[in-house]
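Here the structure is laid out as structure tokens; the discussion comes afterwards.
A protein chain is absent from this complex, but the other protein chains hold their places.
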């Protein structure tokens, strides 16, 4: 069954790329994004370096150079192509990367089919699947960034469209109490979710739905982007330096707000949840409404009563280790721990999250200024 | 008695500057620091704008331009000289700023002596005293930065010297429990300390003393600055970009580590607490020792059993609002709330902190890369 | 005959791209370079905007957006994609750009075949051919930059290889005199060559051949890159900031200097002319030899006795207007005049220059720090 999930995951990554032209695969639209070809190759590199090289008998690497070319940030694996230069790599070409994928997929599948396949391989393949699912989501972000920065706004498809937010505004009440948070169980989870632990929460109320484009437009029209009292000092500096006056991908055309979604440039639908806002914008909006952003623990405690999964939701929590967190030694230990600074936790999942990838204890994280991820906002008070 | 404290505070600020030459007052050694003259003037501006202009009958401003020149970050007061340009202001000269100080000090003292002086003035003067005390501490940092960047390493004096750390290493045990943190009481405190609230802490142990230079030297000599596994990704980038290989003000001269303290360039004393390390260095050191940095709540809960007050102590906590935190409207509301992003909390006090200024619930905060403040490290496990 | 030359030029541009993979067309390896696809489209845009739109009856533009997408620096044509963003344009795809080329080529050919085709069209097509020839040369530079920055150093082909420099070192003597320089005649030439005028030259001697790799290696091995006395202040800053220690594309591998040429990474051949050096390096080398770089007028006066055409040759002359130079009004006037600042003149031609494109009065120009163009060095005394 792991073998089937593995194969399905490998196939799905390529399906996400199917609307692309060859020209689209190698270009990096901004430093935070990576070219689609790089995602295809790096997820493959992960299986090759973590699974096949150490555990497959007589495995021969597809290409010695790829270990260097497609390492992302694992210093333990030595030199790597720096992130801002990923978009210069026109070679290997797409077809070679697809060959690389086939080679590694076949070998991993073969290894998994072996009777004596050790447990550690199962664990690493499970990690590799989850890793590749994360890159499936990043692929959606990066393709949107690439297409959204084309002067021609090309069509990708409708697969990542958001449903309208149909519910009336309501607040779910959670009483004061000592709650348990963090992952508990036997299934796959990341190290950063672990350390099931108690937190004391004061009574709070959390919205039953996400903030919509229509509501956010009110903030824009009320001059929210021009009132420094609403902003963090760094947020104020950020929006002014980058001339941010609306969510990412929004364009005002003849007095009408439009946004690039992967279907093209369309008028902003007031009933859809607002997306592509930074934490700074989320916080300013909340302040303007006289409300606040929930913490990650408030979110987790309320999660069973929430309807979540359309957009990642900013929380007020900084990304910090849970009690008893331990970094694993070596390269796997680089996975998450070293990013625990200056980042905000997001909870939930988005339309770009592979099914079954997320869960109530899942901790996603981004820098507060970032906007290209599929993130929205739920308020609390 | 408030009047006496006010006058004493005003005098002390000028005493801190007494070892300076006129040339030293106007120069800004780096963007994060301000020229001493600016501190003298800005603390005065605070009393003039917040107290005298609104509450003193027929008060006439010392100089209309000063409202613009010595505003720090209060957007509500309109335009201001941007921080990186503070070091260009050679005029008004020092003697004019001292006249400005005298003028404002006299007027505030006079206002405080009035029988009908309203309560709000007492509150604002209290805030202004605490504000000026914070600048007294910043003055020490900025003078050290100025002198420590002179090729000639001038002498300031011995007033900020650190005592040796005499205690044997020991750990104080704190049991698991639901604790209360945050300020409670009637005395002066900042809004960010308020919101006395419960936190659940797992059992932990906290060191009875600060990390020393000698211990930190072991980290340096073991190659700690060269082992990426110990560092946050951003910390690793920071130390490599800025070629950080030791605490700030340390210089290796003929194989012997020296450090600039305000007495001049002296050999590093292994028994003194290490200071002038960034959060990144603190975290890498803790990781190398297999220990960790305590959270601000662990620190606060343990604080009665700790011997603190030599150096501010980095905590693992991000600077975030407490439950029920409310930003005050207008300029006073800009004091703290807008800095609640990408900063780490420090607890305790330092040799540069005015007596009585800090307390167990006091929350200081700096960006994780900053090193010029008087900060050290206490470990936990 | 113009029609034939036009068609031949259009075909040759595409031939230069024939060794490329689709992935190679859209990527921009550095700000000074442009993606190959952009060159293909921009040269086409030039004919469309300058020839077809104004002079072809009932011509309909291939795509309205392309006027914006493929404008280079002609402010008179309105908004344009800024140079650093050219590498983001994955759309239109290569096949669409080739369709665009075919469409425009056919229409221009048709226009040229018309009996009543006006003279101005002939002039503009002539300009367009020369413009496209310049881009053919830039294509070679930019492809080399793209391939030379690939970690895999791909093979392009042998077409741009340099012959060995076979001649013994000798100096050609030119007597003092009043000489005439600048273009005179009826054939195509650029406005910047015009203004045939007299210059007085003192007697000088000019080398019969270019500086070779072997000679330049002596400079490297003598510590030329480390001796500030040899360098312009800005050159010294440039090489240290960018860690320039050898010509561009040189790599020291196991104590042996190699260079990327379009055939791959090969050992440096000491008998080939040195190429890919900046003006700063050229000047430092000349100073070290106790010789100097000739002026553009010395070069032109000596040109009949020189064997030139392998590499563009740096001259000591700044790129300045000749007497009686006049900028044409409108977009054509933007062609050259506005670059007459901070640039150095290069004379001659290179192996990448289309046959018949250059001449003795031809003035090429680049900023003194640039190294990716096919430039070498001839000395004088």
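Chains here go by letter, A, B and C, matching the order in which they are written, and residues are numbered from 1 within each.
Basically, contacts are C-beta pairs under 8 Å (C-beta built on N, C-alpha and C of every residue); 3 or more make two chains touch, one makes a residue touch a chain.
Note that the structure is a prediction, hence the values are computed from the model and not measured.
Specify the shown partners of the omitted chain in the complete complex.
Its contacts among the visible chains are B, C.
So one chain is hidden, and I want to know which residue out of C:81, C:318 or C:360 touches that hidden chain in the complete assembly.
C:318
For the chain not shown, which residue from B:23, B:243 or B:355 touches it across the whole complex?
Result: among the candidates, B:23 touches the missing chain.
Need a quick check: the contact residues on chain C for the chain that isn't drawn.
Counting only chain C, the missing chain is touched by 73, 75-76, 178, 197-200, 202, 228-229, 231-236, 279-280, 287, 316-318, 320-321, 323-324, 327, 333-334, 338-342, 368.
Contact with the hidden chain only, please: which chain B residues?
21-27, 29, 37, 65, 68-69, 81, 87-94, 146, 149-152, 154
Basically, only the chains that are shown with their structure count from here on.
Answer with line, ring, star, complete or other to describe the graph linking chains that touch.
line
Averaging the CA atoms per chain, pick out the one whose centre lands closest to the mean of every protein CA shown.
Taking the mean of all protein C-alpha atoms as reference, the closest chain is A.
How big is the gap, in whole Å, between where the Cα atoms of chain A centre and where those of chain B centre?
Taking the mean C-alpha position of each chain, the two centres sit 36 Å apart.
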